[in-house]
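Below is one structure, written out as structure tokens, with a few remarks after it.
Not every chain of the complex is shown here; the ones you see sit where they belong.
Chain IDs A and B follow the sequence of writing; residue 1 opens each chain.
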Amino acid sequence: MFEMKSVEFSGPLDKLLELIEGKKMDITRISLAEVTADFLTYLKDLTQANQENKNDSLSRIIADFLVVASQLILIKSKAILPEIELSEEEEESIQDLEKRLELYNQIKPMLAVLKKSWKENSPSFSREMFSSIQPVFYPPLKISINDLKLSLQSLVDSLGSFILETEKIERQIFTLEEKVAELSQRITDGISKFSQVISKKSRQEAIVMFLALLHLLRDQVLRVKQSEIFKEIELERV
Amino acid sequence: MEENKQNQNNVAALEAVMFLYGEPMDLEKLSKVMKISTEEAKTALEELKNNLLSENRGLILIEKGGSFVLATKPEFSSFLDNFVRENLKEDLTPASLETLSLIAYFSPISRAQIDYIRGVNSSFILRNLLIRGLVDRKMKGNMYLYEPSFDFLKHLGLENISQLPEFVRFQQIKDNYFSAESSKSENQPAFI
């Protein structure tokens, strides 16, 4: 099962490559569509592990995985329904993913090399600054109490933006498990349209909701019907 | 003869200054402290570096971005175990390793480039690496460029970054990739 130590988790590109290599395929759109399900399963396991053991770095890894997952879902959808027209932006994003995977594949040996060097290193050491000098009190010529206050204030201000950034990322993380439960509940409550499920939800959350939908579909908990592309997805409990 | 004598003196003075200061110094700072020209400082540095190659010397000269610092030869690290910094003993996570190797082999590199190649947001990892002192960043234009720090070089016992294993080979990947990128389109989202 899952190692809980976050050090064991690799990034999304690494995982994706591993899955593609596992199928002995090249990096193509077909192979990407092929491994989408496995990738989502891995993501589900990650989110489950995260629920059992809240951990900051794991949450961050999941956020990273979600970005790639949404691109894969796009590829998968296109593979299943070839008549889907991808927008220019979507097409670029898929090409980007392919390009990144190619590059990542090339630099993978680099990571291995550095990892080895890091482990088997013989370090050099330098001396501390003026290590032979005893401290002497040398006040700066111009320094006032106000300088200290202003400097600290601007540091605190920049801290605020970093904390906000942290919260933003955390807000983006909706665990798949939660969404599966939510979706399941809402269908039980009588909701029958996917658009109702994702109304007023952020793009990120909508993606996870769609993931949840795929999971319920796979587990044969529900049936879906879509008369036309971009039309309403009708939901029905099995 | 006179000039040679002067050179020798500069090498000795250089050694004394670098020993005392202990932190990296660039040519400008050295020439100012030693009251010689940057040309003379450069000659003295080269001679010092050459002298250190001798088997009876225990030091190396580490260089990064035009700055230099004296450090112990890596072969003697087993005698100096207790100087290893606590926060360098820890293993690197796969994400840190990924980011650090990009910075080591592809420096100087922007956060946007790192994010693009990794396919994920790297701000936390970069912050962590900065805090651990393994990478430096410098402002260029309106963005930060990241590069390996002196502490990183020291930790691996390298005199400069090009001593990293297979450095040239991986540099080529970077050159191929980035030159293809920049010739292809004007609007490159990843490299702004």
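Everything that follows uses one rule, which is that a residue touches a chain if its C-beta (ideal position, glycine included) is under 8 Å from a C-beta of that chain, and two chains touch if they have at least 3 such contacts.
Given the structure is predicted, the values throughout are model-derived calculations rather than measurements.
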Query = Using the labels on the shown chains, what is the complete copy formula?
reply = A x1, B x2
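To be clear about the criterion, only the chains that are shown with their structure count from here on.
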Remark   = When centres are defined as mean Cα positions, the distance from subunit A to subunit B in whole Å is 32
Ask   = What part of subunit B is in contact with subunit A in the complex they form?
value = 19-23, 60, 62, 69-75, 77-78, 80, 83-84, 88, 91-95, 97-98, 100-102, 104-105, 116-121, 123-124, 150, 153-158, 164-166, 170, 173, 177
Request  = Sort out for me which residues of subunit A touch subunit B in the complex.
outcome  = 6-7, 9-14, 57, 60-61, 63-64, 67-68, 97, 100, 103-104, 106-107, 109-111, 113-118, 121-133, 165, 169
